[in-house]
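For this depiction, one protein chain was excluded, whereas all remaining protein chains were kept in their positions.
Presenting subunit A:
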Amino acid sequence: MSRAAGRTDWAEEEDDDSVQLPQQQITKNKDGTETITTYSIREDGKKVKTTRRIKKITIKQVVNPRVAERKHWPKFGAEKGKPLGPQTDTTSVAENISFRPTSNWKASNEDKSEIDAKKNVLKDAKIKCRICSGDHWTTKCPFKDTMAPEGEAAGAADLGDDAPPEQGGLGTGGSSYVPPHLRGRGGAGEKMGGKFERDDLATLRVTNVSEFAEEQDLRDMFSRFGHVTRVFLAKDRETGRAKGFAFVSYADRSDASTACDKMDGYGFGHLILRVEFAKKAT
C-alpha cells in the first residue's frame, strides 16, 4: 500500500490518513509564548489536533548546594537515557484545586450533612401503596393495572370526579392537613352541589360547549392559564354526549380570572364558548 502508487479507491483513503500524522509543530510567538501543535488519533479513530499555548517563566530559587547537585544527577532505572524535564507518560498536572483553610470548616460541612440527614429521614418514612397498601410506591405496585386505588373504587363512578392524583397520596397518609380544594368535603352538607362549592372561588362555568367535546379537550385548553385541578363536563347518562356545560377549577383564583377573560368567546368546535365564574348554588 504505497502512497506513491496513487490511490484510486476512496476506501483506501482513510487507512492511509491514519498512518500519516503531521509532526509536532512548535512555533515561537512574539510575546514570548510557544504554541505547540500535536496530532494524535483518538480511540474512535478520529484525528485530533491539539494546540497548546505555553508561557515559560523562569523562577530563580536559591537552594542548598546538595539539592542543586542532585538536580544534575543522571537518570537511572526505567528513566535511563531520557531527556531532562518531566516525561509526559509519568508526570502530568492535575486540575486546579482551591484549598483555603477555614476555621468553621466543619460547620459549613455540617449543613451539607443535614441535608443528607433529611434525605435519610425521607428514605425511612413509611411508604404505603394506595392500591394494595404494601410498602412500595403506588407506581411500583404489581397490581396497579388490575386494581383501582383503595377508597377511590367507590368514588370513581360519581360524577367522573377528576381529582388530582396527589389527593389520595396525601389523604391516606393520615396527616391532618387538608388541601384547600378538599376542605369542606365530608363536612356539613353532603348534597350534590357541595362538591362544587368547595372551590367555587376559582371555578369557571363554561357553557355552550359542543356536545362532542371531551373532558381532555377542555383540560388542554384551560390548563394554558394555570394549574387546573378539576374539570367536570356534564354528560348525558344515556347517550354519553356532553350536555353543553362544564366546570373548570383552578388551583389559583388569578389563573381562573385570566382564563375567564381569554376563553370567553373562544371558538371551540362549531360553537363559541361562554365562560364565567361559577355561582354558588343556591
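Keep in mind that, in the parts below, a contact is a pair of C-beta atoms (placed from the backbone, for glycine too) under 8 Å apart; a residue touches a chain by one contact, two chains touch by 3 or more; residues count from 1.
The criterion applied here is as follows: contacts and distances are computed from a predicted model.
Q: Among "VPS37 C-terminal domain-containing protein", "Mediator of RNA polymerase II transcription subunit 17", "Mitochondrial inner membrane protease subunit" or "Eukaryotic translation initiation factor 3 subunit I", go ahead and choose the protein name stored in UniProt for the chain not displayed.
A: "Eukaryotic translation initiation factor 3 subunit I"
Q: Using the touch definition from the top, which of A:Gly85, A:Gly240 or A:Gly267 touches the missing chain?
A: Once the missing chain is taken into account, the touching residue is A:Gly85.
Q: One chain is left out of this view; which of A:Gln23, A:Thr51 or A:Thr102 touches it in the full complex?
A: Going through A:Gln23, A:Thr51 or A:Thr102 one by one, A:Thr102 is the residue touching the chain not shown.
Q: Which of A:Lys28, A:Lys46 or A:Arg66 sits in contact with the chain that's absent?
A: A:Arg66
Q: May I ask you to list the residues on subunit A that touch the chain which is not drawn?
A: Contacting residues on subunit A, toward the hidden partner: 63-64, 66-67, 70-71, 73, 75-80, 84-87, 89-103, 105-106, 109.
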